[in-house]
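Missing here: one protein chain of the complex. Every other protein chain is in place.
Chain nomenclature is as follows: A and B, assigned in order of appearance, with residue numbering initiated at 1 for each chain independently.
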Amino acid sequence: MLESIPTELRIIAFIGAVIVAVVALVALRGEWPKTRLEDHVTKIMMVLLTVGCIEVMLVAIGTIGRVK
Amino acid sequence: MAAANAHAVSDAEYAEVSGHRLLGFLFFLISDCVIFGNFIFSYLYLRNAAPLWPPVGIERPYLYLAAVNSIVLFGSGATMHYAMEGMRHDRRSQFIGYTLATIVLGSMFLGGQAYEYTHLLPHTTWAGTTFGASFYTLTGLHGFHVFIGVIFLIVVLLQTLRGTYTQERHFGLTAATLYWHFVDVIWVALFFLFYIY
Partner (left out) sequence: MSVTHVELPASSHIHPPPDTFIKKYVFSLDHKVIAIQYFITAGLFLVFAGLLAELMRVQLMGPNNHVLSVAVFNQAYSLHGTAMVWLVGIPIVTGAFGNLIMPVQIGARDVAFPWLNMLSFWMLPVAGILVFASLLFGAPQAGWTEYPPVSLQLPLGESLSLWCAGVFVIGVSSTITGLNFLVTIVKMRAPGMTYTRMPLFVWATGVTAFLSMIATANLSAALAGLFIQHNFGVPFYDVTRGGAPVLWQHVFWFYSHPAVYILILPAFGIVSEVIPTFVRRPIFGYKAIAYSSAAIGLLSFMVWAHHMFTSGLQHWEQLFFMLLTMVIAVPTGIKIFSWVTTLWRGKIRLDSPLLFVLGFLSTFTLGGITGVMLASVPADAQEHASYFVVAHIHYVLFGGTIFGIFAGLYYWWPKMTGRMLDERLGKWHFWLMYIFFNLTFLPMHWAGLMGMPRRVATYDPMFAGTNLFVSISSFVLAASILIFIYNAYRSARYGEPAGPNPWGARTLEWMIPSPMPYYNFRDVPIVLSGPYDYGKPLPYANISQDLAMTPVR
């Protein structure tokens, strides 16, 4: 069923990825000056989250990702 | 009652004990990473040993559902961060709202994964091929972690409603947030390994 609507799914994924990436980067900027241990961990997590979003964006525009 | 107990210890003592617990919790996450690392190594090893990947007659999992599902999970990471920001600035309603959003998004991810398992992989079974073995073991292990994370979040949400955590004293929430971020970040790796690589 889902295979029949790839374009819609790709658009949703792309828009979602842009939003989450922006949010994650804003959060990273907010966390940057903080120095406690959990803040440092949060920074790493936000960077990796952004990487994940970039992954999804590239998949949505068809640069990477395996369909078959 | 719980709140009264929490205040029996001094602020300095609470800070010291939660410092120990934070480090211990991070060590736990590191050892959990090693568990995922072991299965990822196994997956790469088996994939490298196979003449054809995925094996004959096995289709890849559907990319674009996984992409949307990934964004659902990554989005839950963002909402969790803002929930925690609410707690740090003593904005209780912000915390409750964003935590609820995180729980909903986490459950949606699990729903998407269940749909993928049941509808999109008709020929792939856990015990059938090395592809199924590594795919279901790793994503299943991850899904189990998400499930535990959802339960964890529901518990800390209920505790917050009962007044267990305050602006200064919320180690349980810190742990839940870190755990949730950890689960997110593991998915970044798994999404790459199974859908892109």
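The definition used in the following text is that contacts are C-beta pairs under 8 Å (C-beta built on N, C-alpha and C of every residue); 3 or more make two chains touch, one makes a residue touch a chain.
Values in this document were obtained by computation on a predicted structure and should not be read as measured data.
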Omitted chain's touching partners, listed by label: B
Selected residue (touches chain absent from view) among B:Ala133, B:Leu173 or B:Val188: B:Ala133
Subunit B residues that touch the omitted chain in the full complex: 9-10, 12-13, 15-17, 19-21, 23-24, 27-28, 30-32, 34-35, 37-39, 41-42, 45-46, 49-50, 55, 126-130, 133-134, 137
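Throughout what follows, only the chains that are shown with their structure count from here on.
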Contacting residues of subunit B [partner subunit A, same complex]: 19, 22-23, 26, 59-60, 62-65, 67-68, 70-72, 74-75, 77-78, 81-82, 85, 119-120, 174, 177-178, 181-182, 184-185, 187-188, 191-192, 195-196
Complex interface listing, subunit A residues touching subunit B: 1-3, 6, 9-10, 12-13, 16-17, 19-20, 23-24, 27, 30, 37-38, 41-42, 45-46, 48-49, 51-53, 55-56, 59-60, 64-68
